[in-house]
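Please see the structure below; I have some questions.
Every protein chain of the complex appears in place save one, which is left out.
So, subunit A:
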């Protein structure tokens, strides 16, 4: 599903150039659950952003589903993104002014799904996330674990092929964190590819494979058994 080759990304200020990704190559197959680990500043988030087409690489190739996307313009990337990729963040990133239902509904609105179909699909996914009873609440009225379940519901409502999770349990206590990891595992078992950035060895153990980064390069890959 994903194949990147010699990917490079630099951050420049007037006087300093920082290399975030240094000729990084890796691949992820369809249906895999991959964890990316590494210390602060190793380039994990940069990699995730490029994988999620929120950012573009300076050099190298990124093939997504057999399409070279490294030099897509923003509009094309956005289009590809909204049909294929769902995001889960550490800080949930729900829109405060919208209810649970409306937050989950939003991606469907942007992809032009009809109103009736939207209700059906949102209810379906809220049910699955066991958050249906909170459908008319606003994010501030929910606990952290509930908020993250809403965020995951929003990420999967469009039935994306890939979910990118950036420290999904970082803001949660261990019990809620485990719930979220169980949810992601369920999704993976139903066929969704998942790439997750994490600091937590515990969380990483839910994945099939751990990619360890240091200074913008892959230093080790562990296959989980």
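Quick note on the criterion: a contact is a pair of C-beta atoms (placed from the backbone, for glycine too) under 8 Å apart; a residue touches a chain by one contact, two chains touch by 3 or more; residues count from 1.
The rule is simple: contacts and distances are computed from a predicted model.
Chemist: Select, from "hydrogenase (acceptor)", "FtsX-like permease family protein", "Nitrite/sulfite reductase" or "Biotin-independent malonate decarboxylase subunit beta", the UniProt-recorded name of the complex's unshown chain.
Modeler: Missing chain, per its UniProt entry: "FtsX-like permease family protein".
Chemist: For the chain left off this view, which of A:6, A:25 or A:111 is in contact with it?
Modeler: A:111
Chemist: List every residue of subunit A that touches the chain not included in the displayed model.
Modeler: So the residues of subunit A touching the unseen chain are 49, 52, 54-55, 75, 78, 81-82, 86-87, 93-98, 102, 106-107, 109-111, 154, 158.
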